[in-house]
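After the structure tokens below, expect a handful of questions from me.
A single protein chain has been omitted; all remaining protein chains appear in their positions.
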């Protein structure tokens, strides 16, 4: 494998370049996926049948906590990639670990939120609105859950093999994924929660 | 202009001969909407035939003239990049055709979506046509009668059909009076028709709705206003009243013959007009009958 030392480690081989490029395209598809969910959400937002509306069930506190957790985690993984570029493996692993812990906390709050919704009569089957709400949030939540496992696998690999072109490449791609989830959350926060509470 | 009509007549007669001389249903309109649509169709067939003929002509010429068996062995075809002029023509002419057809299309859209031509001033006869698996229910709120699987209408009168469905999406279609429109469970759609002549027409559900779809048809009889009024009076004297219980039985999946009732189901089973599946839409939206429904 030819190494190109003028590039950062994660870009240093041909295959690494392909991987990153391909992942960007995958993120393009993900954007379409969430765009479709959002469009459906806006279409069904007011079709609440006999169930509650968004304004009736949304609560600002857990949502704010979730937002802060996820935004921070996105910042921390940025630090992790920075550490990786500097070759500081230990620091990088710590930052990644903090990222995942924050993600886990986010997930915890989100699960609490879901349980709460079901409790107050806004379950999956209640109305078109609740269905699309929980599906949109759930799709994001599942992405986060998947990310937790993925991130864990990457930490283990970096620990085992050190910072190689391969592990650097994987870590970098994972960070793209994580940032993307953060961006999606910002949209969820603004256009589902804030808009719904207004 | 003359040329165009000549071409159309030729095509029409070929089509007519092919199908045993009776005009095809779509080309045998009995009302202004269907007539407009038939004219659009003929116009587009005419223009499109010209396009097809041009392409065929060029193709045949090329294939005959440039086939290898006619050329010497050492003929080397030239290298040809695009030529801006040729390509401009290939874009320009289609653009003109499409622009013209778009113009006609937009015009027709507004025509078929409003009261039929010549009937704008009239108070329309409103008929609620609802489908259930696999029947049609026609409610005449003004006359206060209801029929199943057959429709009587007065000629020379604007008709306004309010369509909805107890079940899958269906499509209300009387080809000789005009094109179809969907009937759905959660909203009302409006179809504007009128009949210029009396007669019997075929009506059907055109949108696949399950096992009994093929037989999901109804008969349409157009008659003078006088005959229509007489029919209404007769129904009022002879038919049984429609109770909620009977109506619920009618809704059960299956096929039924023709039936007649006094009273309509609209009283005890209101159409989805006021219930959009949502308790939170603005009142203005609720009253409008969905010419433009939310997306």
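Every chain is named by a letter (A and B) in the order it is written, and numbering of its residues begins at 1.
In the analysis below, a residue touches a chain if its C-beta (ideal position, glycine included) is under 8 Å from a C-beta of that chain, and two chains touch if they have at least 3 such contacts.
In this text, contacts and distances are computed from a predicted model.
Peer 1: Of the candidate names "Amino acid/amide ABC transporter membrane protein 1, HAAT family", "Urea transport system permease protein", "ATP-binding cassette domain-containing protein" or "Quinol oxidase subunit 1", which one corresponds to the UniProt protein name of the undepicted chain?
Peer 2: The chain we cannot see is recorded in UniProt as "Quinol oxidase subunit 1".
Peer 1: Quick one: jot down which shown chains the absent chain touches.
Peer 2: Every shown chain touched by the left-out chain: A, B.
Peer 1: Of the residues A:12, A:126 or A:169, I need the one that contacts the missing chain.
Peer 2: In the complete complex, the chain left out is touched by residue A:126.
Peer 1: Touch as defined at the start, partner being the missing chain; which of B:101, B:126 or B:251 qualifies?
Peer 2: In the complete complex, the chain left out is touched by residue B:101.
Peer 1: Which residue from B:36, B:135 or B:157 sits in contact with the chain not drawn here?
Peer 2: The single option touching the absent chain is B:36.
Peer 1: On chain A, where is the contact patch with the chain that was removed from view?
Peer 2: The list for chain A reads 1, 17-19, 21-22, 25-26, 28-30, 32-33, 36-37, 40, 43-44, 47-51, 124-129, 131-132, 135, 149-150, 153-154, 156-157, 170.
Peer 1: Which residue numbers on chain B touch the omitted chain?
Peer 2: Its contact residues with the unshown chain are 15, 18-20, 22, 24-27, 34, 36-38, 40-41, 44-45, 48, 51-52, 55-56, 58-59, 62-63, 66-68, 71, 75-82, 86-87, 90-91, 94-95, 98, 101-102, 104-106, 108-113, 133, 163, 167-169, 171, 173, 175, 178-182, 184-187, 189-190, 202, 204, 206-214, 277-278, 290-293, 295.
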